[in-house]
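A short worksheet on the structure shown next.
Every protein chain except one is present and positioned as in the full complex.
Chain naming follows the written order as A, B and C, and within any one chain the residues start at number 1.
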Amino acid sequence: MRIAVVGASGYTGLESLRILHRHPNCEIVAATSEQRAGQPVGDAFPAFRGVIDLDFENANPEALATRADAAILCLPHATAAPIAAGLRKGGVRVVDLSADFRFSDPALYEAWYGPHGAPELFGQGVYGLPELYREEIRNADLVAAAGCYPTSVLIPMVPFLRAGVVHTEGIHIDSKSGVSGAGRKLADTYLMAEMDGNAMAYAVTAHRHGPEIEQEASLAAGSEVRVSFVPHLLPTVRGMLSTIYLRTKQPLGEDQARAILAEAWADEPFVRMLPAGEAPQINSVRGSNFCDVNVIADERNGTLVVLAAIDNLVKGASGQGVQCLNLMAGFEETAGLGEAPFAP
Amino acid sequence: MRIAVVGASGYTGLESLRILHRHPNCEIVAATSEQRAGQPVGDAFPAFRGVIDLDFENANPEALATRADAAILCLPHATAAPIAAGLRKGGVRVVDLSADFRFSDPALYEAWYGPHGAPELFGQGVYGLPELYREEIRNADLVAAAGCYPTSVLIPMVPFLRAGVVHTEGIHIDSKSGVSGAGRKLADTYLMAEMDGNAMAYAVTAHRHGPEIEQEASLAAGSEVRVSFVPHLLPTVRGMLSTIYLRTKQPLGEDQARAILAEAWADEPFVRMLPAGEAPQINSVRGSNFCDVNVIADERNGTLVVLAAIDNLVKGASGQGVQCLNLMAGFEETAGLGEAPFAP
Amino acid sequence: MRIAVVGASGYTGLESLRILHRHPNCEIVAATSEQRAGQPVGDAFPAFRGVIDLDFENANPEALATRADAAILCLPHATAAPIAAGLRKGGVRVVDLSADFRFSDPALYEAWYGPHGAPELFGQGVYGLPELYREEIRNADLVAAAGCYPTSVLIPMVPFLRAGVVHTEGIHIDSKSGVSGAGRKLADTYLMAEMDGNAMAYAVTAHRHGPEIEQEASLAAGSEVRVSFVPHLLPTVRGMLSTIYLRTKQPLGEDQARAILAEAWADEPFVRMLPAGEAPQINSVRGSNFCDVNVIADERNGTLVVLAAIDNLVKGASGQGVQCLNLMAGFEETAGLGEAPFAP
Partner (left out) sequence: MRIAVVGASGYTGLESLRILHRHPNCEIVAATSEQRAGQPVGDAFPAFRGVIDLDFENANPEALATRADAAILCLPHATAAPIAAGLRKGGVRVVDLSADFRFSDPALYEAWYGPHGAPELFGQGVYGLPELYREEIRNADLVAAAGCYPTSVLIPMVPFLRAGVVHTEGIHIDSKSGVSGAGRKLADTYLMAEMDGNAMAYAVTAHRHGPEIEQEASLAAGSEVRVSFVPHLLPTVRGMLSTIYLRTKQPLGEDQARAILAEAWADEPFVRMLPAGEAPQINSVRGSNFCDVNVIADERNGTLVVLAAIDNLVKGASGQGVQCLNLMAGFEETAGLGEAPFAP
């Protein structure tokens, strides 16, 4: 399959190149970047010298449609939608890593992201979390890959909501992310001299991924779910942990809790249920598409502590996008994603 | 005042040396280390070459009592108690950084730490958190400096428990610590090659600081408090964040919540209330005795998100110990602790 | 080809598993570890859960010979030699990552490493640096993969020695390595709390890789070469830089110097000559088998500054081993090694 990586010079764009480069069924035919157009990929990013033999080009949906069967969009929200629309017109199948097609309620999208860039397509994307929507993704032409935080939260949390064993309000989600989640953003906060050794919460209960989590959690629970979502920045580049505090309706032992989680994802190729008491860690998933999960029951306090780790650039972005592409194209779902995690 | 630093070769011991070295009213007269006895401090730890002109010696309470007016114990739990007993016999005032004198219930201590090393002294230590027990510390001869996690949790949380505005069960505490909190422990987990870029929860709802937090929180609330305490390890050396999720009994606006926190600590020299919406961060407190706090109200979900940052080796250990010593000795409470944080 | 990874629980062992797992022509049939024998690989190292479906076993050369066509030895020096001997007896082709078969002078080996573990095999290994000994490796049954530092030094330096344009004494080599080069060593120096943010020289002009460099450099120059080799430890996990200071016999312009380096390695799949003035960096090679090189001429001072970057665990160890295996087996030389570097 011929693939265009649109917005290829950002971190999720480069990660898409990295994954697709080794994909047995895909050929990268274009890498776009407005800022770098005309420059060889390997000149701009020396890691790719001798690996990706393409020049960056401007993102022209019409032109791309003549050369690509599918595209993965690694663009900021709002920018992605019109490009997606153009590509769809040309018959190109699209996986969009931005938030533009993740929401079903236009008002909610607009409240958090501003005016939508292609209102005619709004709501036509399938939510790109294969663990929840595998069949829908298989049949989709436009997939909105789930956000990084929502991925790290929904996979471990949804089974308990579906099972109806936990309260749907008073949910507390404490997530931690490496700095690559912000993209290559030139702001003081992201400088090595400011962030090395540092850590802090940010956008406390006000992060855009909060409503995305609530949308999908509510669908899973069959009723409105409310979460207090608090993201934190870690002094590392890649990796994301979520620690989710759920209050049980009835006393629930750890064995039962573990059974609920394990059974929900027993057949998933990328969800790894850890042994009792073992906490997921970033270094066990880095560079891979795995989502490691576990649950520990604090029966004394009526709380389940649900834990997950992902690589925010892989299962939280580009890997998830490729997993969706694989489903859409009828490839092996794990194609290009079988690499062992990168550790130490 | 002549001070002995007992257990001076570990991280909290060295940090005690660092702080006491600049203390205007203290003279370090002994630095003990069983492992390093006989070695000059500066040979063992080149940072201190030309700074601390002492040889490590064995910890002999009787001998120390002839030379020291006070001692700061930087020993593992169980080891500290008998030394404390010996020093007290000799009339030496003691600040113990271990857990040996933090508990009032012997069974609780024993359940988490094993047999106590000086049962006759059990319960005679004053809990060394000046923000809670300033007057008691002033009059004490044996102070058990609060643990690092409890310090980072109690300072921001107690005002809400005292005010009675939050539920006392279903409390979720998500803490994050730099690796120095574990001491100089030779285990795979703490190797640079394993921990750099890594992060994970550990001892989930099973950490020894959980019962310590509950003891003091219950005293503050006037009724039993139950918390789910989940510590995490960060890929950094120093620093500790706590994010505490409290459910309000009645709707509570952020202004009201901020007023409760700000008023509680208005006169504290080391608690800094941050402007609305600003999250405490490690790099703003590193190397200092400050505890930065804030609270953000998630009214939609009936939750207060309470935040704190400390340096685990300073306000979480040696700095707190010196603050207690200052109170016991009648020095300026901030003596030796006025350094600006170390940033960048 | 059926491969045994011997000493699979150390960093180079795990890295060999990681690379061979994706190798199109290899099947990992055994992973040995004395310390972990009986334990599933994925239990001991959660990164490999669901990836490598093997239990660690003891290293029994006879038993391994019945199941493996080739073995990669990731053992400490001295331990490797007898295992290699056993495997060779069983007809297994061996790539040894230790120093045991890198030297041609037994006295030199013994002076730096102590008594050899299989004297009858001494000197029978081909030095495993394909850029220097490709044809010999193709025909070898026992290959001693080059050390990490020597790899990062010889590739950029040998062309100038062969060209005869630089002095062969007074050579100064300043190398910098991530901590994984030391293996999973439980010593204070390698603790996160000691090494994060730190850096220092070590084994100044007394590192075992010095004589290895001199052996190969002398062969390249056709006369004795003497180097002052100073390794440094960097506060990172992977990656190695070498900065080599060569004094020119005659004035030599940068264009000429660049031509010498570029032409020497023009056909090498893993050596990347950078554009004029661009310095190799760790993040451009991490996780890959690339060796990025460049040279900058300081004509004023009669000095060539020769630069190289590798990933010490890949081109400096396991990747190099697999490259050698590929040559020995007649596979595509780049098989299993085509991954893009891991960045950011």
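To be clear about the criterion, contacts are C-beta pairs under 8 Å (C-beta built on N, C-alpha and C of every residue); 3 or more make two chains touch, one makes a residue touch a chain.
It should be emphasised that the depicted structure is a prediction, and the values quoted were computed from it without experimental measurement.
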Worksheet item: Out of B:Thr151, B:Ser180 or B:Gln215, which touches the unshown chain?
Response: B:Ser180
Fill in: Given C:Leu234, C:Ile260, C:Met273 or C:Cys291, the one touching the chain that is not displayed
C:Leu234
Discussion item. Contact with the hidden chain only, please: which subunit B residues?
Written reply: 11, 14, 17-18, 21-22, 43, 45-52, 180, 196-197, 237-238, 272, 274-275, 278, 281, 283-288, 290, 292, 338-344
Practice prompt. With the missing chain put back, which residues of subunit A would touch it? List them for me.
Written response: 11, 178-180, 184-188, 190-197, 235-237
Worksheet item: Of the residues in subunit C, which ones touch the absent chain?
Response: 169-172, 174, 176, 178, 193-194, 196-202, 204-205, 226-228, 230, 232, 234-239, 241, 243, 245, 247, 277, 279-283, 286, 296, 298, 300-303, 305, 307, 309, 344
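To be clear about the criterion, only the chains that are shown with their structure count from here on.
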Worksheet item: What is the distance, in whole Å, between the centres of subunit A and subunit B, each centre taken as the mean of its C-alpha atoms?
Response: 38
Item to complete: Could you put a whole-Å number on the gap between the CA centroids of subunit B and subunit C?
Response: 46
Worksheet item: Touching two or more other chains, which residues of subunit C qualify?
Response: 11, 180, 196-197, 237
